[in-house]
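Removed from the display is one protein chain of the complex; every other protein chain stays in position.
And now, subunit A:
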Amino acid sequence: MLGELVAGAAEGLVLVEDTVDCEGRSLLQSFVAAAACRGECVHVFGFEVSEEEFRGCLDPRAAPHRVQYHDSFHDPLGWSGVGLEALGAQESWFQGLRGTPGGAVTVVVDSLSWILLRQPSPAVCQALAGARVQRMLVLLHADLHPPGLLGVLRSLARVVVALASTSQGLGVGRGSLHLASVFQRMRAGKVVTKKEYYTLQPGFPPMSVEEPRGPMSPPRDDDTMAHPGTWLTFDPRAQLTFNPGVSVEQRQVRDAMPLPFHFSPCKKLSVLDQGGQIYYEPDPGDDLDDEDPDDDLDV
C-alpha cells in the first residue's frame, strides 16, 4: 500500500509521522522522486535541511526543474532582507502556500513541526486546509507535539503514515527494515488501515516486505489451547435412555397437525353455534311438570 501511495494514489493532505527512532525524510524524498518522474510539478518548502542535502538523494536523471525548492533553511528569520524572505520563514511559508498554483501540484513541507513550534496551531491548520493543491505532503515529528495536536492533524489529514523502527536489528542505514502504519480515508466515507514492513533505498520507491520471522519472533499459534470449557461439546444424547430425536415422517405428521388456536373453516363451523337451541335431557330425579304452581294460590 505504501508503494501505491508513493506512485500517486495519495491525494489531499498526507501526513508522515516520524520519530526519533525512524526518520521520515527518506520516505519524503522517495515521494518527491516518484512525483518528478511522473512529470508533476513539486514545490518543496524546506526548513530543516539544506537544499543540497534534500536534492542529493533525488535521481539526477529526473528533470530537476520540476522540483522547486523554497529554501528557508539558510535564513529562517529573514535577516538578509530580500523580498519574500524578509518576512521570515513562517510568514513566507503562508504566502508561498497561497501562491502555489492549484491543480496537479504536489507541495512538500519539511517539516511541519518547525512551523507548528513557532506559529499558533489554528492558523497553521487553517492554512493547510485551505490549500487547493492536489497533494500536500507534510513531515511531522511526532515526538515534539502533544497528543491533542497530533489527534487534530490526523483528523484533518486524508492519509496518515506513521513510521516506527523495528527491533529486529537487521542492519542500520538506508536498507534497514521499518514498519509503516498507513491510515487512509477513502471517498465514500470508508477508512482503510494497514501495517506493513518496508525497506527504502535512496531515491527509489519503498519496497514492502513481509513480516520477518526472526529467532526472537513469537511462535505462531496454530496449535490452539484445549478448550477449558467443555459444556458446549457435551453430548447429552449419549446418556439418555429414550430417543429424543424426531424422524422425518414424525416431523411431517407433527407439522400437519392443526394447532389449537388456528381455526380452519370446518372447525369454526363445528364450534360456533348455528342457532339458539338448548337441548336438555332430564335427570332421573327431575320432576317436570307443566303446571304453574302459582295457580294454586288463592290470591
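Keep this in mind: a contact is a pair of C-beta atoms (placed from the backbone, for glycine too) under 8 Å apart; a residue touches a chain by one contact, two chains touch by 3 or more; residues count from 1.
One rule holds in what follows: contacts and distances are computed from a predicted model.
Peer 1: For the chain omitted from this view, which of "Proteasome subunit beta", "Tubulin epsilon and delta complex protein 2 isoform X1", "Probable U3 small nucleolar RNA-associated protein 7" or "Elongator complex protein 4" is its UniProt protein name?
Peer 2: "Elongator complex protein 4"
Peer 1: Return the single residue from A:Gly189, A:Pro265 or A:Pro293 that touches the missing chain.
Peer 2: Here the residue in touch with the unshown chain is A:Gly189.
Peer 1: Check the options A:Gly39, A:Gly56, A:Gly99 or A:Gly130 and report the residue that touches the missing chain.
Peer 2: A:Gly130
Peer 1: Just checking the interface: what residues of subunit A touch the absent partner chain?
Peer 2: These residues touch the chain not displayed: 120-123, 125-126, 129-130, 146, 148-149, 151-152, 155-156, 185, 189, 191, 193, 227-229, 231-232, 235-237, 244-246, 255, 259-262.
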